[in-house]
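One protein chain omitted, others in place.
Take a look at chain A:
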Amino acid sequence: MNYGVNEHGYYGDFGGAYIPEMLYPNVEELRQQYLSIINDPGFKAEFDNLLKDYVGRPSPLYHAKRYSEKYGANIFFKREDLNHTGSHKINNAIGQILLAKRLGKKRIIAETGAGQHGVATATVCALMGIECVVYMGEIDMARQAPNVSRMKMLGAKVVPATSGSKTLKDATNEALRDWIGNPVDTHYIIGSVVGPYPYPDMVARFQSVISFETKKQLLEKTGNELPQYAIACVGGGSNAMGMFYYFLDDESVKLVAVEAAGKGVESGHSAATTFLGREGVLHGSRTILMQTDDGQVVEPYSVSAGLDYPGIGPQHAHLYKIKRAQYVSITDDEAMQAGLLCSQLEGIIPAIETAHALAQLEKMQFKKDDNVVICISGRGDKDLDTYIKYFGY
């Protein structure tokens, strides 16, 4: 694969494992074992079975007819919103819990922003009967209260991150601190394609099922396994990397990654990392991140808690820099309108994260025969409160 990771964990200039020595044994253990574990036929069989019978895969590739009419192209929705627990996050959580079991770990920790990854992790821990601790920013706990209750009902302990800005990046810091203090028995299930190598590669592999299925489904429906465009939203970038994975080497496929512009890229309230960020190091990898001139990490803003992250995965930083994928941004307002449009044209209430990807359609010019795939990364149930407040329903 031309765009994959090298032996030191780098994608071009980005990636690596910028971790304190306390985390070295854990990360090194993973690095040495993750490929042999996930390529093992027994692992693959168990992973595929759970994805099929527990998650409900393959997720449908739905030809959105009214969207296709409106935008003048063949628009396909990859329905990750129909997965158990409501988003693509479960794919990675299943993969990592099986890996953790094979590493002999007795305890799982995770970070979560909107709560989708926390719920997915709590779910797989319940499934496997493993202790689960989820770190969540105090502010996020308040604005995503139903997901906090879900995690608790699933038996997880939810610990508020009260340091720094009390959101996703601080929850990640707290999870890393927990892992430092519990180096032997604990596995950290990172929820996105971020963190020290091998996490970005490992999470991308677990999410790659999205594009693996899409290729087969496109072939069935259109006679061609390659679309002209693949579009996905990006916070850390796990659903986008899953959507891009098997298209990366097919240069004819235009990859479009949609970041959250918040109240506008220049407004000071934004999460458009590639527009506002510079190269730096956060959470164990060299990537592009939003920061001050002095190298302090800036708190991003988006109406969508899942896109509210100051960095992007190192592979995204690489794809951005070498221009293999196009990085664009969508404001809160544009996303909210797209969420409403999708609800009323297709009867699908998308997660606000996903609505960012949908909103990008308004800005693109298609040819009539273009096949366009959009990753519907999650469902909008968790966002009803935000939608209701915004539209006054």
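The working rule: a contact is a pair of C-beta atoms (placed from the backbone, for glycine too) under 8 Å apart; a residue touches a chain by one contact, two chains touch by 3 or more; residues count from 1.
Here is the rule we use: contacts and distances are computed from a predicted model.
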Any idea which of "Tryptophan synthase alpha chain", "D-lactate dehydrogenase (cytochrome)", "ABC transporter permease" or "PqqA peptide cyclase" UniProt assigns to the chain that's been left out? "Tryptophan synthase alpha chain"
Sole contact to the chain not displayed, among A:18, A:54 or A:366: A:18
Sole touch to the unshown chain from A:291, A:337 or A:360: residue A:291
Can you list where chain A touches the absent chain? 8, 16-22, 24-25, 163-164, 169-170, 173, 176-177, 180-181, 183-184, 278-284, 291, 293-297
